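Here the complex is missing a single protein chain, while all its other protein chains stay put.
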């Protein structure tokens, strides 16, 4: 029998909230919630670039990701105590960094680096997508501050970036999987898109049951529905801050 | 000229808030705020003890401490990425662990371990004291759950524990220093007390100007004023949860 | 002006070679070449499973990936000397592991683990795809040995797995990018498929120029052409070994 | 029944010895003994400062602490082999560094760093206090050498620093606890004072039984008795070296 | 009963092969085989020297050594994953570096470093000797390239260097031990010589049965027989490349 989702439609996002300027110190910060998933995203501007970019007249955007030990049902070992970041962490923070760099003309950023820190306070599926979606808002807030302070004269952002997961659970294609759906799913695809309608990154995994091109196309359609709503929310939040 | 504190009396705490059950997964959790300082404290119950206690018919309480990279004004390097916890982190988490073990008859805890994770979301001075004060509430919530679930028949907690910093700034003794006061202070003492009126831990540092026994006594008096109020708040929070 | 590929058609693989039983000790091993890219893949059978699978009556397949320091044009730091595996390495070895687990019914593997080591001797683009394609053959050889030795009575492999990269270079969709094409490409997608015609993993990146669903579909078509040829070659190699 | 100390009065130090210039290479060195506790303290002068002090026209004093694996009854793992310094080590070396910096006007030290290495050859309680007391002498010897060599024209030392532990064992307040007393003690306080009669650092721990302000005052009185004697001994040793 | 060697004389090398320019990127590279032992040796020229040689008007030669996890009968843990190089690895790579530096007048190398990477593809005894013998050829190829490109005007190489193991197995002195002979041997000596007839390094180990000076002399005679043949082979290979 097919999976029947409770409380929301198969093509519906969970309740998404973005609280801008959540912390007092960072150049940009948000608390983003995808249902019970809660991530603090901050943007830090540093007036330096990594050594491999020294003298190349461009900036850089990078990301780091972490989870509080009890963001999850079973306590995860604190990576700082273990002495290294796990493979999943490394994989996710590289994805966040690449996705946000795709949003930006780095040559217009000047010789500075923006670090996006995404720290998961509570995890219920979709933490990397929430991190990218919230990370874009934190990045925008930091860039708006640079523009406001005349450290930048031109906005280097090319487009909005947002992300959502889609997957097939018990034969049913679903948008924005929570942890239980994600654990039991046949296939799981994270889609990162720009508001030019193009895909910036796609990561699909099917340890359970693989998918063919047609099913992939159907899931991408679902993703586009969700991401369009996330673009609207990002825009509202950024507008409300500008107005304030 | 002596330092003049704005907005509150020299013997006043900042606004302190404790939100219990802040996260959905841990056996106990709070968000504690000392003014702008915000720390998430969680208590995790594990049905095992560290190897040095195997077969000794007692439990253990330990603590881990971390700061989000942008909890501070200047971004701190993520310890998970650096590959180790810094000296200050190690020093603080050992203090939290010792302080909370002092609150507990470990032989009555059974062969289990409770891990207190204290993660600083925003730092404005006093993070270790907030961690201990909030950590005690998280610990109590977890123990109440064990009692409620009949995994414990007797409460192993001996007393309440809370902590506050005191110090001399510009010649003036102050209670509960914020970051700016702490940075400019002559001497800085963290006092951890039980509600039996006794001192459990004391850590005093005077890189600027040392203090004599009489001045120490005066600062301990200030600390006792603050800690008494923290005991009341802890009690209110725990009672409200029990009633719920 | 559009990119014009030299020496092979846009939808052609480079010369692919697979030398089975390349090393004398491993239960399975190959040297696989995609043009100038050369990877040694070995399969090691261990009669134990990772601790998270103890007692669960299933096996496990995992992978490790490395590059010789001078497999590349500029010498890479030896990861053993640096003290950790870089993010790219971690990302790739997790991909190889997931891809090969998708080929196998782990419950039929018994409580044993097969480790696939992929070591790049020479790198000219597509090392992860060569690793997966060659890793599958090494895995098959090891499983055939277990069957031959009566340690397995039923073949746990569900299907063949192979992988290839596709991408758009200078506006032109291409199959199996070499290093120079990869460096200059607008978008780059690694496609891992089973011989049931389904996609097992997909990883697409577009730091340069994003792609839409239609372009993605076109690239997946190219990938399918290449992977089909890789399935044939894998089959020939495995048959030749069986016959020997 | 109260604890009865053998061989010495409750307010007596163990036999303390300081052998100056114990090693041939360091700018300053001592072997210090508190009874069976033996620590080699060396002072190394480096004509550079840590990066956070570059260009600030001041010097720095820092400390490192270690124990030989068999300085203790049960062999401790060698920290160099474990790959990191334990929490206790970190805590102690930070304490030594802060204590000795309090003795010095760092702006008069010039842009140089003095590193105090404290290596415990044999441990019988009080190693951190012996390290601070001996470390001060090593530091003084190194500074005297800088003065003698005209690398400094003014002595940057503001006062003498020494340290001792006090504690309550079986209800009895004691000065300078040895290992057995320390293990069985109700509370244990390390007091670091300057010869201006002020407390520079205080670290009190009471996992067993906490203490109130009055008891603390009594223990501080005991500490002052011991530290006064340590100041005399430090002075004698330094004078004897100057005379030589 | 004395050990009887199969297939070759007691004073015979295994079949030795050296394939020059084995990889396309390094300045020098070979695949060297001592029987079933196969090592890839590469030489990388870097136009910089380690910091301890900055400004000293000389060059440096260093070596790194690694084994593929399944170069051996039982899989070895990947050192990059373990987070550090084992003691044996460190010992061997220091030996290779010292041996090759002895072949070179470093002051004639200019302020550049040549890194010799020796990666064992398959191990059957004698990997360090094969690494030194092959490493010398890779080094020579890289230096010949520097001479050819006019980056060097004078050849800094002083002599040829080669290495072989000798040992006593079951009472019988043998040249060039394979893994089984090495495992069962009474004593095992690695001899590294220059073609001036002198010993550059000698490492002898006798966990089983020690040797006296006379036996040592006898084994050195055996080593010289083998090394003389290795010098000839090195020379042939280098000449054939020059001719090409």
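General remarks:
Which chain is which? They are A, B, C, D and E, in the order written, and residues in each are numbered from 1.
Here is the rule we go by: a residue touches a chain if its C-beta (ideal position, glycine included) is under 8 Å from a C-beta of that chain, and two chains touch if they have at least 3 such contacts.
Keep in mind that this is a model prediction, so the values were computed, not measured.
Of the chains on view, those touched by the hidden chain across the whole complex are D, E.
Although one chain is not drawn, the whole complex shows that of E:115, E:200 or E:227 it is E:200 that touches it.
From the options D:50, D:83, D:171 or D:184, the residue with contact to the chain not on display is D:83.
In the complete assembly, the contact with the undisplayed chain comes from D:40, out of D:40, D:157 or D:174. Of the candidate positions D:66, D:156 or D:173, contact with the hidden chain is made by D:66. Here the missing chain is touched by one residue of D:32, D:95 or D:115, and it is D:115. For chain D, the residues touching the chain absent from view are 23-26, 29, 36, 40, 42, 44, 46, 64, 66, 68-73, 75, 78-85, 89, 115, 117, 119, 121-122.
Contacts to the hidden chain, counted on chain E, fall at residues 84, 87-88, 90-91, 93-94, 98, 101-102, 189, 193-194, 196-207, 209-213, 216-217, 220-221.
Keep in mind that, in the parts below, only the chains that are shown with their structure count from here on.
Both chain B and chain D are touched by no common chain.
Across the assembly, the mean Cα position most removed from that of chain D is the one of C. At the interface between chain A and chain B, two copies of one sequence, more than half of the residue numbers in use are shared by both copies. Centroids built from CA atoms put chain E at 51 Å from chain A. Averaging Cα coordinates per chain places chain C and chain D 59 Å apart. Those residues of chain A in touch with two or more other chains are numbered 83-84.
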